[in-house]
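As you look at this complex, bear in mind that one protein chain is not there, while each of the others sits in place.
Moving on to chain A:
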Amino acid sequence: MDQLLNDFSPGLFLMQAVILIILILLMKKFAWKPILNSLDEREQGIQGALEAAEKARLEMKNLQADNEKALQEARVERDAMLKDARDIRTKMIAEAEEDAKAQASKIITQAQEAIAAEKRAAVAELKSQVAALSLEIAEKVVKDELSDKKKQMQYVEKMLQDATLN
C-alpha cells in the first residue's frame, strides 16, 4: 500500500484527467457522434425498409383479394346480364309473334271483309246484268214468239199445261 501510494504520481493523474477529458470531447465530436448517428440512421433505415416491404406485401395480398372479389362480382354481373338479355329476347320474340298474329288476323279479317264486299258488289252487278240480259232476251223472245200467232197459242197452251201439272 505504501509502495502504491509512493508510486501514485499526482502529475500523471492530472495529465491523464486532462487528456481524457479532451479525448472524450474530441472523440464525441469527431467520432462517436457521427458514427452512432449513422448507425442509428442505418438501423432505422433497415427497420423502415423491412416495415415497408411487409406493408407492400400486405397491400399486394389485399389487392389480390380485391381483384378476386371484383372478378367474382363481374362474373356474377355478367351472368345476370346474360340472363336478362335472354329473358328480354324471349319476351321480344313472344311479343313479336303476338303482334304478328294479331296483325295477320286483322289483315285476314279485313281481306275477308273486302272479299265479301267485293262479292256482294259483284253479285249485285251480276244480278243487274242478268236482269237486263234476261229482259233483253225476254223482250227478244217475246218479240219473236209473239210474231207468230200459232206459236203464241202453242206457248200459252204449254204454259197452261205446265200450270196444271203444277
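Side notes on the structure shown:
One rule holds in what follows: a residue touches a chain if its C-beta (ideal position, glycine included) is under 8 Å from a C-beta of that chain, and two chains touch if they have at least 3 such contacts; residues count from 1.
Just so it is clear, contacts and distances are computed from a predicted model.
The unshown chain of the complex is recorded in UniProt as "ATP synthase subunit a", chosen from "TetR/AcrR family transcriptional repressor of nem operon", "4Fe-4S binding protein", "ATP synthase subunit a" or "diguanylate cyclase".
Take chain A: the residues that touch the chain left off the picture are 4, 7-17, 19-20, 22-24, 26-28, 30-39, 42.
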